[in-house]
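One structure is given below, encoded as structure tokens.
One protein chain omitted, others in place.
Order of writing sets the labels: A, B, C and D. Residues in every chain begin at 1.
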Amino acid sequence: MSSKRSERRKHAGYGSKAGMSPGTMIFIGEQQVENARIDIIRYDVSTLSEMGDVSPDQCRDCSAAPGVTWINVNGIHNVALIESLGKHFDIHPLTLEDIVNTSQRPKVEEFPNYVYAVLKMMVYDEGADRLEIEHVSLIFGENYVISFQEHEGDVFDSVRERIRNAKGRIRSMKADFLAYALMDAAVDNYFLALERIGDRIENMDDRILAHPEPGDIQDVHHLKLEILSFRKAVWPLREEVGALEKSETVLIRPETRVFLRDLYDHIIQVIDMVETFRDILGGIHDTYLSSVSNRMNEIMKVLTIISTIFIPMTFIAGVYGMNFEHMPELKWPFGYYLAWAVMLMVAFSLLFFFKRRKWF
Amino acid sequence: MSSKRSERRKHAGYGSKAGMSPGTMIFIGEQQVENARIDIIRYDVSTLSEMGDVSPDQCRDCSAAPGVTWINVNGIHNVALIESLGKHFDIHPLTLEDIVNTSQRPKVEEFPNYVYAVLKMMVYDEGADRLEIEHVSLIFGENYVISFQEHEGDVFDSVRERIRNAKGRIRSMKADFLAYALMDAAVDNYFLALERIGDRIENMDDRILAHPEPGDIQDVHHLKLEILSFRKAVWPLREEVGALEKSETVLIRPETRVFLRDLYDHIIQVIDMVETFRDILGGIHDTYLSSVSNRMNEIMKVLTIISTIFIPMTFIAGVYGMNFEHMPELKWPFGYYLAWAVMLMVAFSLLFFFKRRKWF
Amino acid sequence: MSSKRSERRKHAGYGSKAGMSPGTMIFIGEQQVENARIDIIRYDVSTLSEMGDVSPDQCRDCSAAPGVTWINVNGIHNVALIESLGKHFDIHPLTLEDIVNTSQRPKVEEFPNYVYAVLKMMVYDEGADRLEIEHVSLIFGENYVISFQEHEGDVFDSVRERIRNAKGRIRSMKADFLAYALMDAAVDNYFLALERIGDRIENMDDRILAHPEPGDIQDVHHLKLEILSFRKAVWPLREEVGALEKSETVLIRPETRVFLRDLYDHIIQVIDMVETFRDILGGIHDTYLSSVSNRMNEIMKVLTIISTIFIPMTFIAGVYGMNFEHMPELKWPFGYYLAWAVMLMVAFSLLFFFKRRKWF
Amino acid sequence: MSSKRSERRKHAGYGSKAGMSPGTMIFIGEQQVENARIDIIRYDVSTLSEMGDVSPDQCRDCSAAPGVTWINVNGIHNVALIESLGKHFDIHPLTLEDIVNTSQRPKVEEFPNYVYAVLKMMVYDEGADRLEIEHVSLIFGENYVISFQEHEGDVFDSVRERIRNAKGRIRSMKADFLAYALMDAAVDNYFLALERIGDRIENMDDRILAHPEPGDIQDVHHLKLEILSFRKAVWPLREEVGALEKSETVLIRPETRVFLRDLYDHIIQVIDMVETFRDILGGIHDTYLSSVSNRMNEIMKVLTIISTIFIPMTFIAGVYGMNFEHMPELKWPFGYYLAWAVMLMVAFSLLFFFKRRKWF
Partner (left out) sequence: MSSKRSERRKHAGYGSKAGMSPGTMIFIGEQQVENARIDIIRYDVSTLSEMGDVSPDQCRDCSAAPGVTWINVNGIHNVALIESLGKHFDIHPLTLEDIVNTSQRPKVEEFPNYVYAVLKMMVYDEGADRLEIEHVSLIFGENYVISFQEHEGDVFDSVRERIRNAKGRIRSMKADFLAYALMDAAVDNYFLALERIGDRIENMDDRILAHPEPGDIQDVHHLKLEILSFRKAVWPLREEVGALEKSETVLIRPETRVFLRDLYDHIIQVIDMVETFRDILGGIHDTYLSSVSNRMNEIMKVLTIISTIFIPMTFIAGVYGMNFEHMPELKWPFGYYLAWAVMLMVAFSLLFFFKRRKWF
């Protein structure tokens, strides 16, 4: 239920925007209480500096600074903040609109002075036992990357650590590689979310096999919708990252392209897993239906067999309950026992007949 | 029912056109009683003039006037009026035919002197609780836009307001941007209609879960058909707007193209939502079937259990209703109570057996 | 049944052709008794002449005559006649083979000296209540059009009238426009046939909703097959007319191309309607199944409820039909009435229980 | 069963080839007892010579002989024979491997000195009542055609006759036309096989409608698989013949290309028929399921109605079988007849109630 509702809420939000001028920034999404926060990391091969919780104006001259500057913005509900950042980096109003519109689907757009990428972050909320989809935007130019997240998250921490520890090639590469590294971190995170979904599917499979219950069919459907929303978040990425790899923009250096191809590969792998999950869920659905129907059949069969055995016996009892004056059997000394014998014989014949036909 | 009928009526209308010369303007659609009405707004960055309810001849020299002229025509059933407009702006007869043909599907066509776009407006009729699809045409040239609507509607009001208030960039842009803004207003309106459909789907889902009724399956199908008609109205737009963005016509300026890409994006988002609704409806359909079948199974099971418990008891009663002369039990002082005991024992054994197997 | 049979008959016909030399003209289709007949209309902007029931040899010099010559052939079973026409206009043997082969699917082929188009005419046979598919071929060169029909039909009458009355632009255009006009008349006719199918679908829907009957499922399937055959007749046209519009042949003048685009549009609209009908039929199919199953469930439920109420009562009656010597209740003065009271109480408790659970 | 088994046998055969060097000729297919046999026909416009049962070495100088030489090989299990032919005509080892591999799918491959085409011949085995699929290979160069068949068949007889009788254009054309004529003969033969399948489908339809039987569902599935194997044999041809028509090889003369287009057309027609059969079979499947379910419902309904009518009557009889001392009705002179009256009234009321509700 919940995933459908939250989906609807967002659309409602979007609908409320109808009639606005294009390029109007309206935050669409669940309202946040946290403060928005900007953090800056600036590095090159040899130097590294970090600034926490800066004001937008402190970012003004970042695009001209030497080395690579990574500006991370947590909290896209602060429209004013993002607008002022947008001015400093000469971001197109439509891009700014998309940054704060959490219902924007994944895409990559090239502008003359920057590349804009929309991603969805998949976080499995263990408490609510459902997938949270977070809207993430990346903007990168010649020597800066700006990342926008809905909440403070830890998905980008691994990249932060690699920069701090000068691990791998990241410190010796440019902004395009940092952008790639962030996208890669997000996609790597998909695998974690998929694992959790995989666990749920497996639990569901085991449970439904053991004793299927009426509500299970809905659980299967909700999981299907969750996987569909996952699919919708990943599917467009495939095409977009593929296009980025082949794009002619000078903002992406040749040595980064091979990494984009690798990212593309990972995305296809995610899609493959998602499709596999869909197939498995389809199988569980069929198993459930077949299992419910088998169980029901079993019950009805046993009940009907019981009835069918007693009905002829009752008939025989009924016969000797008749009040005819001339019923010789009634006078036989062992008539009663014979009647029992006949009744039991009938019952056992039927049982034997059913058994031989493997009806139970 | 209603949506299918109205669909059919339109086709009937179209069929009646068979045998006409191509380019013959025949209004196809439900007959209107309102008068057709033309309104003109002319603006540039600094000036703005409005004229209400003008005659077609007053539009004669619009294509040569300075600034941007927006001619809005409400009521496409007035064929003569549209024909005379067509002459003033040198519109191809086939275009005029499409303007008055409400069964024309969405498309964008480029002519040497203008671009012609067909859209469908989605208005959710709260009274009839169904989607009304309105046929909207847009023609734009160098410095004019002509929009044709079936009824007076308020979808374009937001654009009108933005022009009057000089809000956003609209006053400083040309006719192509106005045409884009009108298309964008229509597409934005789709989200509102989708929200209403989403509400209906959610209500339906809740209702069906609580107690499914025989007629529900048809409601689901009618909603499916409604969503299909939505889909058919939006799907062709995708390709057409995509083509327009990449088109080589000089009537679309480079600075407008990025907005068309944004419009394209919104259309894809609408399609995504429509597909999601289709998936959810598919799930509701399955839930309904499964729910009906579960309920029925439950009823039959309980009924059969009741019968199955009483049939063996009836048999025992039948046994002691037999009239054999030698039936020792009948003479036992506690025979009757024993018989009850046996019968109850049988009943409780069966109940216990069914319970243990979790049959109820 | 009938539509499948007639389909098969044609294939049988085709099969009988196996082993013939390619280009061998064998009439494939239902044998006709009418005579084949050739009619000629020749016109330009100012003049018009008609000749009825001419011999093939009278067409010999048509391709060199001034103005546009339209040769209409009714009855393609006269192979000799078509062959001699073919010689006069230098038609490729394979084209002649296709003209008389009624199982040829729609296509458009360009030859150096003419363009050949195969269409299917859809005529709804009111008597047999089914769709008749007629094979129509068009050949047009620089200044002549030859149309081949299976029977005399009235679909082209509207074009004939427009030529006679010099209505629209037809008299001022060339042979390519006449060919377009004929194709357009055929496609316009599809809408009429679709309307009739739409009526049948609606009737079927209403009937099935009111009281579904076992045979309905087959009616739905036959209608589905009919729609599929419609689809197969229209679908290839789309691609072929699209290709014709973009083709480089000099036989099609630029001013005709915009009309071909319009024709293309109409074909897509026909396909859209066909797809809608498929969806509606799918819905009717589901409704039928669900309706049959609901009805059956209802019946079985009521029957089982009746049995379930009487079985416990019968048990109680059985108890007091036992012949134990010591059954105190039997001696109670109001025992009999009490027994009735208990039995009725049991019956009403069950009824109340079933009612409260909304089982009926 | 049989078709699946034979499919599997071939694969088994193929599997046994795993680990061989590519280009290794291993006959894969059912082992043949007939001897392989080579027949040669050589012709040009004016001359014709035939040689029966020649040795491979007699074909050595065929590629240089004047006119067109058609070498027909019956029996591809003779690997040595085919290998020596391959040497004379300079055939690539991979082509030779494909010639003897009956599980090779249809394809057309161009080599510098020849074109290689794989076809499947469809022969309906009247005895076994199933489709036999035969592997046929064609190789044609400048002035020779080599055809390879599994068995001696009569499909190519029609071409042979046309050559002998100098019927049609075949004697005046080159090797490419002969190759086309052979392919065309094979495709024409598909129509015959489809007719037989069509007959079986119709018989099945009639039979299932009259009285569906449990085994029918499998017959439907086997027919489906047969049609699928047909489809698989034809589908790749479409693309390959389309490619051949557009290919740039000099081995195909321009005047032959229009015939290849015609062949392409026929293949599409075969595919169309195959798809139609699939749709019809789908309909039969649904009809069967619906028919079985209707029949079962009917039976259960009637049985339950009978029980439901007698159970209340039995209850009433039970009531007056009770042994209470004070049961006034028992003493009434017409009590017994009244009881019968009440019982019959109950029965007829129920019957009337069921009838009015149209339950039977």
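As a working rule, contacts are C-beta pairs under 8 Å (C-beta built on N, C-alpha and C of every residue); 3 or more make two chains touch, one makes a residue touch a chain.
Everything numeric in this text was worked out from a predicted model, so none of it was measured.
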Notebook entry, point to check: Thinking of the whole complex, not just what is shown, which of D:Gln58, D:Ser84 or D:Gln104 touches the missing chain?
Noted result: D:Gln104
Next item on the list: Could you list which residues of chain A touch the chain missing from the display?
Entry: 157-158, 162, 167-170, 180-181, 184-185, 188-189, 191-192, 194-195, 198-199, 202, 205, 209, 258-259, 261-262, 265, 268-269, 272-273, 276, 279-280, 283, 286-287, 290-291, 294, 297, 300-301, 304-305, 307-308, 311-312, 314-315, 318-319, 321-327, 350, 357-359
Check: Which positions on chain D touch the chain that was left off?
Finding: 4-5, 7-8, 11-12, 14-15, 17-24, 92, 94, 97-98, 103-105, 107, 109, 211, 214, 217-218, 221, 224-225, 228-229, 232, 285, 289, 292, 296, 299-300, 303-304, 306-307, 310-311, 313-314, 317-318, 320-323, 327, 329-336, 339-340, 343
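Just so it is clear, only the chains that are shown with their structure count from here on.
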Margin query: What rotation angle takes the CA atoms of chain B onto those of chain C? Round to the nearest 5 degrees.
Written below: 70
Next item on the list: With over half of the numbers shared counting as same, classify the chain C/chain D interface as same or different.
Entry: different
Check: Between chain A and chain C, what's the gap in Å when you average each chain's C-alpha atoms?
Finding: 43
Check: Roughly how many whole angstrom separate the Cα centroids of chain C and chain D?
Finding: 27
Next item on the list: Could you check chain A for residues that touch two or more other chains and list them?
Entry: 321
Notebook entry, point to check: Mapping chain-to-chain touches, which pattern fits: line, ring, star, complete or other?
Noted result: line
Item checked: Contact pairs between chains, per stated definition -> A-B, B-C, C-D
